[in-house]
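Of the protein chains in this complex, all but one are displayed in their positions.
Now for subunit A:
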Amino acid sequence: MNVLLDYFPEFRDGFIGTVSITAVSTAIALVLGVVIAGFRVSPVPPLRWFGTAWVTLLRNTPLTLLFLVTTFVVPEILFPGMSAFVLGSLALGFYTSSFVCEAVRSGINTVPLGQAEAARSLGMTFSQTLRLIVLPQATRTVLPPMSSILIALTKNSAIAGAFSVTELFGWQKLLSEEGYDIVPIFLWVSLAYLAVTFTISGIFRILERRLEVAR
């Protein structure tokens, strides 16, 4: 069982790597997801088309393919010399943003239409209505699916390991290659993932309790 202690610095680096790529991609996914959801319900047709195209493209592409494109194609044409971490975060963040968008949109649809009508008849613009009235009330409904999406994101970050991002799964690969027994290695890796995913679901449980809207 001393595989953990023997290779603790690598394990720690892997854990930190997983947490970092999870955090950065989460930020990207949340911001983009909410913005694209806004596009999808916008009164401006081109924005709606863009939102639909974004979701269709990213949601239906295998994540590994997306990583391949961002790691090998994007630096060739667009941003040469970008680090594997940034590219990996972008791939994961963009991919997850399509799921976030759909969760947010389903939340928007649960807010009674009258709320938006009241806001509009006060003279609020579309973006004010969305920002001040609809999204705050949609948040509560969006939390449970959002927590699932972010947990999936955490686990999907393992794919980044195959594209030279330092993260937990890479540690497992390193040690199996060194010839260690695979069972304890996986045990430690799973425990580390559990630590991240339990933290996420814990945060969301607290949020759910705090954000109850009475009707």
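Here is the rule we use: a contact is a pair of C-beta atoms (placed from the backbone, for glycine too) under 8 Å apart; a residue touches a chain by one contact, two chains touch by 3 or more; residues count from 1.
Assume contacts and distances are computed from a predicted model.
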Given the choices "3-isopropylmalate dehydratase small subunit", "Amino acid ABC transporter ATP-binding protein", "ATP synthase epsilon chain" or "ABC transmembrane type-1 domain-containing protein", state the protein name listed in UniProt for the chain not shown.
"Amino acid ABC transporter ATP-binding protein"
Check the options A:I16, A:A53, A:L132 or A:I203 and report the residue that touches the missing chain.
A:L132
Out of A:N2, A:N60 or A:S121, the sole contact with the unshown chain comes from A:S121
Subunit A residues touching the omitted chain (full complex):
43, 112, 114-115, 117-126, 128, 132-133, 136-137, 213-215
